[in-house]
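Written below as structure tokens is the structure these notes are about.
Every protein chain but one is kept in place in this view of the complex.
So, chain A:
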């Protein structure tokens, strides 16, 4: 059974159809990259996955359960808030602009999910958070407030915050595109190491070289559809799809 499955997913905003029927699966341990032009719907797809956007049509399944809604007879009705919370906890998210909470220290940012959502005792959550910070190389910054960290460090804390939830999959939305070029690698290296540890990753990225090296599967989104999908060798090499070739060529010249 795939860990994550998207079935016939549609999302529109008024008359604007952003996602026009997406089907895909993510297997346990798999690293899946999403590429595509600006406005092709990558962020929207990611946000539909954890139900931060409610799909217009279609469903997302996590471990065989529909995310955010449930069957009632032959209708789909919203799940209780508690259920959705637990589903979201299993799909931690890392944001383009980090979105760390400025009024909490690094450690508090990372502990917040385990304590508030998972109701884990403080001392245990603290250990877990420190382990997550250590994992991204920022244990010594535990008591620092986010405003005193570099962008690269903030994003690593964002990753630690996701890790501390012990999620089944981590969703990244362009984790390095708000960073100065010299800070990109420290973040990519952390992400790469998560992949090597077998954590399931879904990554929207404009870093083509990284996608080619790290991903097991790359999905090319074009105007709200999966236009092409396959191994990095396929997407960045052998594909016959002219749109993919044009898009990729833009990056590699």
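The rule is short, and it goes like this: contacts are C-beta pairs under 8 Å (C-beta built on N, C-alpha and C of every residue); 3 or more make two chains touch, one makes a residue touch a chain; residues count from 1.
As a working rule, contacts and distances are computed from a predicted model.
Peer 1: For the chain that is missing from this picture, which UniProt protein name fits: "Polar amino acid transport system permease protein", "NADH dehydrogenase subunit G", "Menaquinol:cytochrome c reductase iron-sulfur subunit" or "Sarcosine oxidase subunit gamma family protein"?
Peer 2: Hidden chain, UniProt protein name: "Polar amino acid transport system permease protein".
Peer 1: Going by the contact rule already stated, which one of A:52, A:66 or A:130 would touch the omitted chain in the full complex?
Peer 2: Within the whole complex, the residue contacting the unshown chain is A:52.
Peer 1: Touching the left-out chain: which of A:113, A:152, A:195 or A:224?
Peer 2: A:113
Peer 1: Taking the full complex into account, what residues of chain A touch the chain not shown?
Peer 2: Residues of chain A in touch with the missing chain: 50, 52, 81-82, 84-89, 92-93, 95, 97, 99-103, 112-113, 116-118, 145, 147-148, 161, 165.
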